[in-house]
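Removed from the display is one protein chain of the complex; every other protein chain stays in position.
Let's look at chain A:
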Amino acid sequence: APMALTKLMQWLLGGGCFIALWLALMHDLIPVELTPMGRHVTNWLPLYAGGLFGLASALTIVYRVLMFNDCPEAHSELVREIDEAKADLAKRGFKFVDPKGDKKTS
(Lines give C-alpha, C1' and ligand atoms only; values in the text may rest on other atoms or scores of the structure.)
Protein backbone atom coordinates (compact mmCIF):
# COMPACT_ATOMS: atom_id res chain seq x y z
CA ALA A 1 0.00 0.00 0.00
CA PRO A 2 1.37 3.46 -0.75
CA MET A 3 2.67 5.53 2.15
CA ALA A 4 0.37 8.30 3.23
CA LEU A 5 3.21 10.59 4.25
CA THR A 6 6.19 11.50 2.14
CA LYS A 7 9.59 11.06 3.75
CA LEU A 8 9.85 14.83 4.00
CA MET A 9 6.58 14.99 5.92
CA GLN A 10 7.72 12.21 8.24
CA TRP A 11 10.89 14.15 9.02
CA LEU A 12 8.97 17.38 9.57
CA LEU A 13 6.59 15.56 11.89
CA GLY A 14 9.43 13.93 13.79
CA GLY A 15 11.36 17.19 13.93
CA GLY A 16 8.24 19.01 15.09
CA CYS A 17 7.73 16.54 17.93
CA PHE A 18 11.36 16.90 18.99
CA ILE A 19 11.11 20.68 19.00
CA ALA A 20 7.80 20.60 20.89
CA LEU A 21 9.31 18.32 23.52
CA TRP A 22 12.38 20.49 23.81
CA LEU A 23 10.36 23.69 24.16
CA ALA A 24 8.24 22.02 26.83
CA LEU A 25 11.39 21.12 28.74
CA MET A 26 12.79 24.63 28.31
CA HIS A 27 9.66 26.23 29.72
CA ASP A 28 9.45 23.78 32.62
CA LEU A 29 6.17 22.36 31.39
CA ILE A 30 7.32 18.84 32.11
CA PRO A 31 7.54 17.92 35.83
CA VAL A 32 11.04 16.51 35.85
CA GLU A 33 13.92 17.05 38.30
CA LEU A 34 17.02 18.23 36.45
CA THR A 35 20.57 18.37 37.80
CA PRO A 36 22.65 21.40 36.74
CA MET A 37 24.31 19.18 34.13
CA GLY A 38 20.90 17.99 32.95
CA ARG A 39 19.78 21.60 32.73
CA HIS A 40 22.80 22.50 30.65
CA VAL A 41 22.29 19.62 28.24
CA THR A 42 18.61 20.48 27.90
CA ASN A 43 19.36 24.10 27.07
CA TRP A 44 21.71 23.06 24.31
CA LEU A 45 19.94 19.86 23.29
CA PRO A 46 19.46 20.60 19.57
CA LEU A 47 23.13 21.48 19.24
CA TYR A 48 24.32 18.40 21.10
CA ALA A 49 21.94 16.15 19.18
CA GLY A 50 23.03 17.63 15.88
CA GLY A 51 26.69 17.37 16.76
CA LEU A 52 26.36 13.77 17.92
CA PHE A 53 24.47 12.88 14.78
CA GLY A 54 27.07 14.53 12.56
CA LEU A 55 29.88 12.71 14.36
CA ALA A 56 28.12 9.35 14.14
CA SER A 57 27.47 9.89 10.43
CA ALA A 58 31.06 10.84 9.69
CA LEU A 59 32.40 7.83 11.61
CA THR A 60 29.98 5.50 9.83
CA ILE A 61 31.09 6.76 6.43
CA VAL A 62 34.78 6.52 7.33
CA TYR A 63 34.26 2.97 8.57
CA ARG A 64 32.42 1.97 5.41
CA VAL A 65 35.09 3.45 3.18
CA LEU A 66 37.78 1.53 5.06
CA MET A 67 35.78 -1.70 4.91
CA PHE A 68 35.14 -1.28 1.20
CA ASN A 69 35.58 -4.55 -0.67
CA ASP A 70 38.10 -4.21 -3.43
CA CYS A 71 37.96 -7.17 -5.78
CA PRO A 72 41.06 -7.42 -7.91
CA GLU A 73 40.37 -11.08 -8.61
CA ALA A 74 37.13 -10.06 -10.36
CA HIS A 75 39.18 -7.87 -12.66
CA SER A 76 41.75 -10.53 -13.48
CA GLU A 77 39.01 -13.09 -14.04
CA LEU A 78 37.32 -10.67 -16.43
CA VAL A 79 40.54 -10.07 -18.35
CA ARG A 80 41.05 -13.80 -18.77
CA GLU A 81 37.48 -14.38 -19.88
CA ILE A 82 37.69 -11.57 -22.39
CA ASP A 83 40.67 -13.31 -24.02
CA GLU A 84 38.81 -16.62 -23.99
CA ALA A 85 35.74 -14.98 -25.52
CA LYS A 86 37.72 -13.29 -28.28
CA ALA A 87 39.39 -16.54 -29.26
CA ASP A 88 36.15 -18.50 -29.27
CA LEU A 89 34.21 -15.85 -31.19
CA ALA A 90 36.94 -15.63 -33.81
CA LYS A 91 36.69 -19.40 -34.23
CA ARG A 92 32.96 -19.09 -34.77
CA GLY A 93 33.47 -16.56 -37.53
CA PHE A 94 33.17 -13.24 -35.72
CA LYS A 95 35.16 -10.45 -37.35
CA PHE A 96 36.53 -8.01 -34.80
CA VAL A 97 37.26 -4.40 -35.68
CA ASP A 98 40.85 -3.42 -34.92
CA PRO A 99 40.67 -1.31 -31.72
CA LYS A 100 43.53 0.93 -32.93
CA GLY A 101 45.03 1.16 -29.48
CA ASP A 102 41.74 2.15 -27.83
CA LYS A 103 42.45 2.15 -24.09
CA LYS A 104 38.97 0.97 -23.10
CA THR A 105 39.25 -2.52 -24.54
CA SER A 106 41.46 -4.71 -22.38
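Definition applied: a contact is a pair of C-beta atoms (placed from the backbone, for glycine too) under 8 Å apart; a residue touches a chain by one contact, two chains touch by 3 or more; residues count from 1.
Criterion: contacts and distances are computed from a predicted model.
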{"item": "Protein name (UniProt record) of the chain left out of view, among \"50S ribosomal protein L19, chloroplastic\", \"Response regulatory domain-containing protein\", \"Dolichol-phosphate mannosyltransferase subunit 1\" or \"Proteasome subunit beta\"", "value": "\"Dolichol-phosphate mannosyltransferase subunit 1\""}
{"item": "Residue, one of A:21, A:34, A:47 or A:89, that touches the chain absent here", "value": "A:89"}
{"item": "Footprint left on chain A by the chain that the document does not show", "value": "1-3, 6-8, 11, 57, 60-61, 64-65, 68-72, 74-75, 78, 81-82, 85-86, 88-89, 92-97, 99, 102-105"}
